[in-house]
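Below is a structure I'd like to ask you about.
Missing here: one protein chain of the complex. Every other protein chain is in place.
On to chain A.
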Amino acid sequence: MTPQTARRANLAGGAITILTVVCAVIWAFPLYWGIVSSLKPEDEVVRPYIELWPDTLTFEHYVHALTATQIGRWYLNSIVTAVGTTVLTILTSIFCGYALSQLRFPLRRPLYWLILASFMVPTQVLIINHFVLVANMGLLNTWAGIILPQLIHPVIIIIYKQFFDQVPKEFREAAVMDNASEWRILFKVFVPMNWGVTTALSIVVFIWSWNAFLWPFLAATKTEWMTITVGITQVNDAFGIYYARELSLAVLAGLPVALAYLLFQRQVTRAITLSAGIKG
């Protein structure tokens, strides 16, 4: 590289950096605004101009959220349903992906097409059916009722199938020669060889299901069965909306997901690229 081209590359790099920073700021601002507002007294929140920092810093809304609402119960519901959804989704998808990829049985291809096709149907379309079904099963206001319809994630199955397809066939053959049962081939060879995928997918399924709103909102009609995302909507009372209070709850609701993002950044990015690769 001549000094001149080097300088030009530097300039371009600098411009891109500035652009990304600007985008990041625009993206992050609402988040910042939300957090800052949740730390302001209610009357300060509704002032008609922008104040980037509270005049009086207060934690009263958090105290209120933690003491005067059922937030503990909502957290528990969220944790149980999100973990349950994640574990069951991953497990069933592993089985299904393995069967589609490695086993030979009648109607395997039609089954795969069916799964691919179901991928085109948005869950919202089915939500009335789900509701009637779950209601008839008597599962409204239960953890199982919140979990069951959330287990439908064809994309996870397809990702597993693709990863299992990529395992060279000699590994399966070696395991067959090694007298391994189908279970052991799956759990001792195929799953461990694809740990990265499982971690990444677990994290995204967890985040999806933690953030789920529409279904838990329908399935939990009683306050004590609500997940935290639904619970937030319950803090307005007869006198109108308390913005700061709601925001403090929203921050509390988002905290675990934000933590998950921070802790597992790499896997999350990977998982999102994985599912985007399929969706795109």
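Keep in mind that, in the parts below, a contact is a pair of C-beta atoms (placed from the backbone, for glycine too) under 8 Å apart; a residue touches a chain by one contact, two chains touch by 3 or more; residues count from 1.
Throughout what follows, contacts and distances are computed from a predicted model.
Per UniProt, what's the omitted chain called: "Molybdopterin/thiamine biosynthesis adenylyltransferase", "Sulfur carrier protein", "Carbohydrate ABC transporter ATP-binding protein (CUT1 family)" or "Flavodoxin family protein"?
Result for the unshown chain: "Carbohydrate ABC transporter ATP-binding protein (CUT1 family)".
Which one touches the absent chain: A:30, A:122 or A:168?
Of these options, the touching residue for the absent chain is A:168.
Contact with the hidden chain only, please: which chain A residues?
Looking at chain A, the ones touching the missing chain are residues 168, 170-171, 173-181, 184, 188-189, 192-193, 195.
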